[in-house]
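What follows is part of the complex, with its chains left where they were.
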Amino acid sequence: MATLPAVIKNVRVAVAGVGNNTSALVQGIAYYRATGSEIGVHRPVVEGLGVGDIDVVAAFALSDDKVGKDLHQAILAPPNNVPRLVPALPPAGVTVQRGLVDASEIARVASVLDGAEVLLYSAPSGRPDTARAYALAALEAGAAFINTTSDGIARDPAMLARFEEAGLPLAGDDLASQFGTSVLHRALLRLLEERGLTLVSSYQVNLGGTEDFRNLVENPNTKKQSKLNAVGSDRVQMAPLGYLPHLNSTKIAHLNIEAQGWAGTPVSLEVRLRVDDPAGAAGVNIDLIRLAAGALRAGRGGFLAEAAALLKSPPGTAI
Amino acid sequence: MATLPAVIKNVRVAVAGVGNNTSALVQGIAYYRATGSEIGVHRPVVEGLGVGDIDVVAAFALSDDKVGKDLHQAILAPPNNVPRLVPALPPAGVTVQRGLVDASEIARVASVLDGAEVLLYSAPSGRPDTARAYALAALEAGAAFINTTSDGIARDPAMLARFEEAGLPLAGDDLASQFGTSVLHRALLRLLEERGLTLVSSYQVNLGGTEDFRNLVENPNTKKQSKLNAVGSDRVQMAPLGYLPHLNSTKIAHLNIEAQGWAGTPVSLEVRLRVDDPAGAAGVNIDLIRLAAGALRAGRGGFLAEAAALLKSPPGTAI
C-alpha cells in the first residue's frame, strides 16, 4: 500500500523589524496566495514549500506607530512607503510587539516568538548590538536565524559556532537583492572578463527613498564594505548613496563601465536600473525562510550553505 | 633524452574581404606584436598560438581602390573607417588580389591561396553565392573555412557534409562580436531569468557608421534572423538598424528591458553600449583562426564545435 506524502506544514516565521522589507514580504505572500501567479518568483517551490506557505506568527518593532497594531496595518504605516501590492488586506491576527534594543531583553523576546521556526532579522543595518541580541533570542528559542543586514553576525566565528552547537541554521550577512545593483554590476563585470575585455574603471550610484536608504546615508561604512564584497572588484568606485525621499521604495542605480577591447579600443557601458527595493529583498527573503525552515526540519545547523548565493557578505568575507 | 617541443609555426591565413573587420584584425596583430600587451585579448594562447602568430598570406577584394595595393595600404582605404590602431604600419608584402563574385572563378582563387591553412571569409553579409564560392575554393585548396557573415554556409547541411568528407574544418555562421549587443542582451536576459524575474518586453537599437551597417540597412532580413538566434528570445523587439555615417566604426546600442519582480513590481533596465564594431569582430576572428588551424593541423574536419560559442547562427539554428 502506497504511503501518502506527509503534509508539509506552513513555516512559522517571526520578523524583527516591520519596515518596508517586511511590508513587501507580507503583502507579496498575500498577493501570491490571492492570485496563484508565479510572476517574479525566483523559485516557486523550495524544500517542498510554495511562496504562500509562510505564516508570520510574531512581529517586533520599535516605533510607537507600529507596536500594538495589527501587522497588516503596521506594514502600511509611515515611514514605510512600499506601495500597496494587493487591493485589500484583512487583519493578519498578529499584533506587533515591542522589539529589543540590547541584550537585556533577549529572554522576553525569546519567550514570545510563539513557536516560530525562523526568526527573520529585518531591521536597518548599522545596529550590531541589536542584531546580536536577536540572534541570541533565536538561539534561546530554538529558531533558525536570518540576518538580512550588513552587520556581522554570520561572519562572527563565535556566533556561528553557537548556532552549529545548537543545531540551528544561521543565514547571513546582508541580503543580496533578487535583482539589485550588486547582482547586476557583478554579472556585467564577469561578462566583460569572460569576453576578454580589460576593465579600466567603473562606478556605481545608488539612489532611493526608503528609511533603509536614510539609515545607510547616515552609516555608510558598514554597507560600503558589504557592497564591495558583493561586487567583487576593487576597481569599482562607489558614489555616496543618495537619499531622495520622493523615490519612495523605488531604487535607481546608475552604473558605468569603461573597458578596453581588441587592440586597446574603448568599450563603454552605461546602465540605469530601476527596481522596487523592498520587493527585491522580499523576493530573496522568501527563499531564505524556506531554506532555513527546511534545514531546521532536517536537523541541519550552522551556516546555511545553500543561502550563500543569496547573501552579499557570507562567512569568510571582510567585515 | 627529453624531446624539445616542436616549434609551432605561424598560421597562414587568406582573407576574403578587405573591409573594416580585416583592418582591425591586421592592425591588431601588428599592435600586439609591437606592444606585447594582452589588453583586450580574450584568450592569449589558443592551440599553442598567440595573437601575434598569424601571417596573412593572401587577401582578396573587389574594389579598385584596394585590388593591387599592399594589404597595409588597402586596409586604410575608404570606405574603411576603423581608426589607426598602431602608429606606423610598414608594407605587409602581400598584394590584394581581385576576389570572386560567383562560382566561375573558384579555381582561380583556389590556385592563389598561397598555401593558406585558413580562409577567413569576411565580406559583407547578404551575398550567399559569393560566400558559397569562397567555401568551395577553400575545399579545393584544402583550407579550413570561416564564414563570418550571416549567409547560411555552415547551416547548409550539404556544404557541411562536404567539409566533413574532405576532413577540413568549417566554422560559421555569423560572427558573435567579442562584446556586442547580442552577447550583452542575452547575458542580461539570462540574468533576469536566473533571478526569477518575469520578462515583460525588451527592445534593441543598433547604430553604426560602417559599410557593414550600410549593407545591413539595405539587406535587413538575413541579419535580423541571425540576431534573433543570437539573443535567444522572441520577446525582444529589434528596431531597424541605423546607418549613421559620423559614427565611423563605433557601434552604439540602446537596450531596454522591462520585467516584473516580487509581487509583480516593475523592474526596468536601460543600457547604452559603445564599442568599436570591427575590433569586436577581430577579437573573435583571432580565436576562430587559431581554433581552425589547430583542428586542421590535428586532422579534424567538419563543423568546428569549439567555435559554436563564437557564432550567432551555428548549424541547427534557423536560416
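So that you can tell them apart, the chains are marked A and B in the order they are listed, and the count of residues begins at 1 in each.
In this section, a residue touches a chain if its C-beta (ideal position, glycine included) is under 8 Å from a C-beta of that chain, and two chains touch if they have at least 3 such contacts.
Keep in mind it's a predicted model, so treat the numbers as computed, not measured.
Oligomeric state of the entire complex in this file, given as copies of the one sequence with 2 shown: 4.
Just so it is clear, only the chains that are shown with their structure count from here on.
Rounded to a multiple of 5, the C-alpha superposition of chain A onto chain B involves a rotation of 180 degrees. Separating the centre of chain A from that of chain B, both taken as means of CA atoms, is a distance of 44 Å.
Within the complex formed with chain A, the residues of chain B that make contact are 24, 27-28, 31-32, 37-43, 85-86, 178-179, 183-184, 187-188, 191-192, 195-198, 259-276, 279-280, 282-283, 286.
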